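As you look at this complex, bear in mind that one protein chain is not there, while each of the others sits in place.
Think of it as A, B, C, D, E, F and G in the order they're written, each chain with its own count starting at 1.
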Amino acid sequence: MDRDRLLHLLQQVADGQVAPEGALDRLKDLPFEDLGFAHIDHHRALRQGFPEVIFCQGKTQEQVLEIAERITAHAPQLLATRTSPETACALLERFPQAEYDKIARTVVVRSPDIPAEAEKGLVAVVSAGTSDLPVAREAVVTARAMGARVEATFDVGVAGIHRLLAHLKSLRAARAIVVAAGMEGALASVVGGLVDVPVIAVPTSIGYGASFNGLAALLAMLNSCASGVVVVNIDNGFGAGYAAALINNHSAA
Amino acid sequence: MDRDRLLHLLQQVADGQVAPEGALDRLKDLPFEDLGFAHIDHHRALRQGFPEVIFCQGKTQEQVLEIAERITAHAPQLLATRTSPETACALLERFPQAEYDKIARTVVVRSPDIPAEAEKGLVAVVSAGTSDLPVAREAVVTARAMGARVEATFDVGVAGIHRLLAHLKSLRAARAIVVAAGMEGALASVVGGLVDVPVIAVPTSIGYGASFNGLAALLAMLNSCASGVVVVNIDNGFGAGYAAALINNHSAA
Amino acid sequence: MDRDRLLHLLQQVADGQVAPEGALDRLKDLPFEDLGFAHIDHHRALRQGFPEVIFCQGKTQEQVLEIAERITAHAPQLLATRTSPETACALLERFPQAEYDKIARTVVVRSPDIPAEAEKGLVAVVSAGTSDLPVAREAVVTARAMGARVEATFDVGVAGIHRLLAHLKSLRAARAIVVAAGMEGALASVVGGLVDVPVIAVPTSIGYGASFNGLAALLAMLNSCASGVVVVNIDNGFGAGYAAALINNHSAA
Amino acid sequence: MDRDRLLHLLQQVADGQVAPEGALDRLKDLPFEDLGFAHIDHHRALRQGFPEVIFCQGKTQEQVLEIAERITAHAPQLLATRTSPETACALLERFPQAEYDKIARTVVVRSPDIPAEAEKGLVAVVSAGTSDLPVAREAVVTARAMGARVEATFDVGVAGIHRLLAHLKSLRAARAIVVAAGMEGALASVVGGLVDVPVIAVPTSIGYGASFNGLAALLAMLNSCASGVVVVNIDNGFGAGYAAALINNHSAA
Amino acid sequence: MDRDRLLHLLQQVADGQVAPEGALDRLKDLPFEDLGFAHIDHHRALRQGFPEVIFCQGKTQEQVLEIAERITAHAPQLLATRTSPETACALLERFPQAEYDKIARTVVVRSPDIPAEAEKGLVAVVSAGTSDLPVAREAVVTARAMGARVEATFDVGVAGIHRLLAHLKSLRAARAIVVAAGMEGALASVVGGLVDVPVIAVPTSIGYGASFNGLAALLAMLNSCASGVVVVNIDNGFGAGYAAALINNHSAA
Amino acid sequence: MDRDRLLHLLQQVADGQVAPEGALDRLKDLPFEDLGFAHIDHHRALRQGFPEVIFCQGKTQEQVLEIAERITAHAPQLLATRTSPETACALLERFPQAEYDKIARTVVVRSPDIPAEAEKGLVAVVSAGTSDLPVAREAVVTARAMGARVEATFDVGVAGIHRLLAHLKSLRAARAIVVAAGMEGALASVVGGLVDVPVIAVPTSIGYGASFNGLAALLAMLNSCASGVVVVNIDNGFGAGYAAALINNHSAA
Amino acid sequence: MDRDRLLHLLQQVADGQVAPEGALDRLKDLPFEDLGFAHIDHHRALRQGFPEVIFCQGKTQEQVLEIAERITAHAPQLLATRTSPETACALLERFPQAEYDKIARTVVVRSPDIPAEAEKGLVAVVSAGTSDLPVAREAVVTARAMGARVEATFDVGVAGIHRLLAHLKSLRAARAIVVAAGMEGALASVVGGLVDVPVIAVPTSIGYGASFNGLAALLAMLNSCASGVVVVNIDNGFGAGYAAALINNHSAA
Partner (left out) sequence: MDRDRLLHLLQQVADGQVAPEGALDRLKDLPFEDLGFAHIDHHRALRQGFPEVIFCQGKTQEQVLEIAERITAHAPQLLATRTSPETACALLERFPQAEYDKIARTVVVRSPDIPAEAEKGLVAVVSAGTSDLPVAREAVVTARAMGARVEATFDVGVAGIHRLLAHLKSLRAARAIVVAAGMEGALASVVGGLVDVPVIAVPTSIGYGASFNGLAALLAMLNSCASGVVVVNIDNGFGAGYAAALINNHSAA
């Protein structure tokens, strides 16, 4: 172990076997991991109960399973995103306690010996139409996996602004809001103008023609005239849910 | 005159000087204008009181003046758009009765012997911020020059949706609505969702960064989830006002 | 019902059970729908005989059927666009009186107890080639479903300008014209230069290479040198037909 | 027949049944086709032996066959481009004398009673690699169908400039040169710098990544530093061959 | 006042002058502002001490001064962004107590009778080079104006990763981090991989050639492989500072 | 001189001083220019009377003058394009016989001892509006400098199709047609559909907003549905005129 | 053979059958290949042991096999890239000694009578994630086939910068480094900032949404703030490996 090697070096200095100047030179050449930085990878999970994440798209079923095995060996919780139905089945077979959300295309594996923590704070997830559901639900699952309480509203759009206004009260109760919208992506600006909390806008690839697979919504959201709106990649429900939970958890701590 | 030449030919047929078959051959070779199609250019102005239009950008002051002279010789009304202050001054000097709108960058010249018609119907022009004013006012001036009654609201934006809702009644009274908006251009969708009349969305180049000089607003408007929203070119206040007046006038006739 | 709750509150004020100031506070917190805005969704259909619309693309057959059930429960007419053949079959099985247009990919369901209204006004739909047919016919079906009389011409293109000119008379009789064209989209400008009514240009994704799936036609149409041309999204035959019918119906009213 | 109608009208003028002024009015309203312009469509084929063309992509087998029937009824030659193997088979079954080029995806049908004309002039078609073959051969077939003698060289690329130089003599003998190249499209500039005749550059969609389906080659060709290079759409071998044959035939006449 | 009108209506109901049903009808037609929604505009400032903001770009000096007068009449604090030196001077002349940051192009006006609140929490602002300073400082000024304690580091870049690592401790102490970077924008990902708090990435237009005025950095940030990275518009230092302060203040409350 | 060196080598072979095999080896290493290829540069001018061309944009007045001196020393004709007024003056001062076209931004210098050749054939240059004039006239000047007879029509646009049709006869007499058009660039397709000769389409940067500095016209022209349309770079009047003259001269030879 | 023809000509000069001047004229007209330039194609392989390469994508199995036969007839080594599994099988059947790398999609065929050269120097290949593996391994295989010693590290990413730092020593030992990364492509800049040798950055198409199939990574890499970073096309692992080996071999020679 690197820690051991470093400790051994320091012990040699303490024992007078290595002079401080010589130790200095050797310190500079030690790989960084030797200095303990490897803990960066795991401290999130350990300290905050955040899940480790596998982005399954572009990975084979075998690769996903292998990575899942490795993660669950030390981490209390695993979130697999963009799972194909086949990969999800394989995960469920291996981890019978896993929860599969077919629409969100996610699988969550929780260590059975870790009691479910109480969800805290409030993240609101809002989307415009049924087509945005997969992205919006990915945000929901992600934020929940990180310990946030989540309220989702999937049926509001700017062309029927009254439906949004009907949810105003609960939106204003949230500590962070995820807005998933395709087409013209205007929902983010409208929501942003109604609330005082950070709005994480996630453009979806829903649309056709000049939506250019979500580019229209992405640009609209980046140009939002409402303050407090920030943006993640097209269809990145995970990223939006993750950022919202980060914000929620800190302010709820 | 072409009409004369054609009539002359027909007279020759009537007089037996030219056989029908020979006339047929000569008819096919007459330039189209000879057949009377030249009236296409002028019939709008003559029939509907629509103005002739000069797009001044990219033309010299001399060119604009010369074209203005030619138009006012036969047309009752002239609309010059995108006038520089210098060109506007030159037009005002030549046509003292002209009306110059500095913000809209327009000059309107009306034949003095033609009484101002009563404005008819109602076109609503809505814009989001003071920066969109030049485009919105160009739409106002254009629609008015075409005989439409126009009501303009320049202070509504989606980030303060209540201000828009406060104008809902008057919006619903219009026969066509022009919405000028830059940045994310969401206003068009929100307005489109509240009314039953055609909404002509005109994206403006207001914004910076990823607005890409109005591209973001343009794409958003093209992808509007509200039915009845149609779009014109970026900053094309003239085109929006023109289309709105066309719709208004027909339904008001 | 929300209306009932509001009425109840007002009754309490009238009965002296609630003070006006207290009612004021509660009014502000009522969801908007409670204030009667929910009628926005339905008043179009009720007042104008416009159909409710389902955009089927990206929805499962089950979702479409379920939404269709809900809509037909209260609306006299339903228009389903972008239907797959399978979804269309399912709709036809459920609503035997429905009309399926295979090329337009539309299904129209009319309440049997509502007599077909006389079509009014005239919307012209023009397209350049057989490949643009699905988009053009979607515009035709939509405008008809909204009560407009529609004349369609599917065989005109700018490379054979005489064919277009041969239809000039009927074009000029229309109250609104839909022009569907792919490739270079020049047809919209040519038509726009020949008529006095609004032209709704709908670029189609027909083409290859530098057509970039309709972008070339879209840009061409947005830059039309003809006044009165407005544009909708690529392949958005529904939007073009809807806007044309809006214009037609108002001026025909 | 329109010609008859027009003649009849003139006869009425000659007979004194219609006054010249009355005839004038009716002339203006006759559809253009009535004036004989319908011959525009056919005069190319009739005068120059050019084939009528069907662009098969996006058309059903039935549609192609039907159009082919109509064309062959009056035109001596038919060129079908972008034929699928199935459509090609159907054409061959219907027109046993047709010639099918599988790589070029073309079918040529010649009227059996028209003797093959001698090919005239010289069009050179040059391409960089085997992947550009379909586009290059489409140009070859098209130019030949239009009566041009064609010499094709399919194995030259700028990364092996000596191979191109080895063909210099024959290139310089051509009256027009088609250069089909994907990737960086540099071949057009290199050829253009070596010859004195028009070079029609046709970018192909061959490549990957930042070729953006032929955009890189298209831009390169449009920016050619060699004079005399003109460009057609990506993969438009037909257009390149057509233009080359136009040039060749005129100079060979 | 709208509130008064509404109260008056309710009083009439209470007095039996207006029946509840009649009141219901009139309620629906009252503009929304009448229902008290106008407070949306001001409640942020009132409740949270957030400043009102003027985006000066594209506004004349006169317009900015006029808006500033109006805002300072009721709001305790004003933030003017993108001020030209001239506009800044005019503001300083009018509001002698204002603070002008030349690099950030901001002017902050605080009501003199409101004691400066203690700054709370910690927002870290990191930028890569001196060219990114204006954007980074705009974020700093904005976050401070909203009451956040801010630590800024302006000399770290990914090409000298050790400089960033040297600031790791203080980065990890922040509740939200703003990363401003142009060119390849990689700094956001590197920072995002080192911390557990939300990172607001703001691409700057610094660069040339294929930076396409910040597009390269924008895309890079949107595609960040680090979780917890969200993005605002190119050069939008204000938006980044605003969002960071929102997050910071909530978690510091 | 290289020719001399090569001749010397061959003489040595003839004299028996160098064996054929040895000569072979040395031949391979001689720079190509030594083999006589340097004549490529000049043979166009010498054989066809084509001018040498200086593209002045981005060159200093001194550079242009120096290159002009060098060219006129051996070439009978010089064409300078994209000349600033200052550079044009300098050229006129140095070459008093030069012809300066201010609109086309061209200067043509002809050797005084070479009698002006009779212009041959016919190139038609068509443009849509006065703003396209610089590009169209550059094409005119270029084609004339290459010996083509040129007829120019600068006032036709697709929004007034009858004006174009009025010129149909003269268009059909041309051997090549240049069409310069900005905005939607539809003119190229319309012209292309009316004639049997190659149409060289040159998109201009005239327009605003979604014209994207000529991109809209460029894409439209590349996607022309008319056969025989080829395209050059945006604003490349020189290239269009050059290609048109090449075609014209060959077919006129 | 061309060499023979040239030698024959020189022999004729030596024999006095052809005068030097006459030989000079005939030399100029000989195709370049006759002058020995055909060796350009082969001298790389002959002189440096570089493999001949077949880019299999877009070629049929038959074409690949035929080209492979031709190459292996004279070249000691063959590298086939972008092989489909089927094509790879066919190659392995024909060349049983071939090595197939399924992930890299490469097949290497070495002449059995040529002993494997010792690998020289050191090329490091670094990639960010398992999804970038195919591109990174293509670089590995290519560089090895060219004789370079290669060390590959496939598990480092900027979001876990410590893992990269742990490999710093070996990175610094390389003579050229290939960095394959998708998404935001930041790895190239980070590596470039840590080393003194050329870094060949190869963006991969890994990502989604605003990665635009590798465009985001491409732009990021082109804008790298680290000196010494050069870029190849998206997914062009071959090109990166080739360039790295070129650099490595020269400095190792």
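By our rule, a contact is a pair of C-beta atoms (placed from the backbone, for glycine too) under 8 Å apart; a residue touches a chain by one contact, two chains touch by 3 or more.
Computed from a predicted model, the values in this text were never measured in an experiment.
K.L.:
I'd like to know which visible chains would be in contact with the absent chain if the whole complex were considered.
P.N.:
Among the chains that are shown, those touched by the missing chain are A, D, E, F, G.
K.L.:
Which residue from A:A14, A:A73 or A:A118 sits in contact with the chain not drawn here?
P.N.:
Of these options, the touching residue for the absent chain is A:A14.
K.L.:
Among F:S205, F:N223 or F:N248, which one touches the chain that has been omitted from the display?
P.N.:
F:S205
K.L.:
Can you say which of A:A23, A:I67 or A:L168 touches the chain missing from this structure?
P.N.:
Here the residue in touch with the unshown chain is A:A23.
K.L.:
For the chain that got dropped from the picture, name the residues of chain G it touches.
P.N.:
40, 43-44, 47-48, 53, 175, 193-194, 196-198, 200, 218, 222-223, 227-234, 238-239, 242-243, 246-247, 250-251, 253
K.L.:
Name, in rising order, the residues on chain A that touch the hidden chain in the full complex.
P.N.:
Within chain A, the residues that touch the unshown chain are 3, 6-7, 10-11, 13-14, 16, 19-21, 23-24, 27-28, 35-36.
K.L.:
Touching residues of chain D against the unshown chain: what are they?
P.N.:
Against the left-out chain, chain D lists 128-129, 157-161, 165, 183-186, 189-190, 192-194, 207, 209-212, 215-217, 219-227.
Convention: only the chains that are shown with their structure count from here on.
K.L.:
Between chain A and chain F, how many steps is the shortest route if every step has to go to a touching chain?
P.N.:
When the steps are counted carefully, the minimum from chain A to chain F is 2.
K.L.:
Please determine the option from A-B, A-E or F-G whose contacts repeat those of D-F, over half of the contact pairs being identical by residue number.
P.N.:
More than half of the contact pairs of D-F reappear in A-E.
K.L.:
If you average the CA atoms of chain B and of chain C, how many Å lie between those two points?
P.N.:
For chain B versus chain C, the centre distance works out to 25 Å.
K.L.:
Measuring centre to centre with CA averages, how many angstrom lie between chain D and chain E?
P.N.:
One centre to the other, that is 59 Å.
K.L.:
Just the number, please: Cα centre separation of chain A and chain C in whole Å.
P.N.:
39
K.L.:
Give me the residue numbers in chain G that touch at least two other chains, ranges are fine.
P.N.:
Expected reply: 37, 160, 165, 209-211, 215.
K.L.:
Following the definition at the start, I'd like every touching pair of chains, please.
P.N.:
The list of touching pairs comes to A-B, A-C, A-E, A-G, B-C, B-D, B-E, B-F, C-D, C-E, C-F, D-F, D-G, E-G, F-G.
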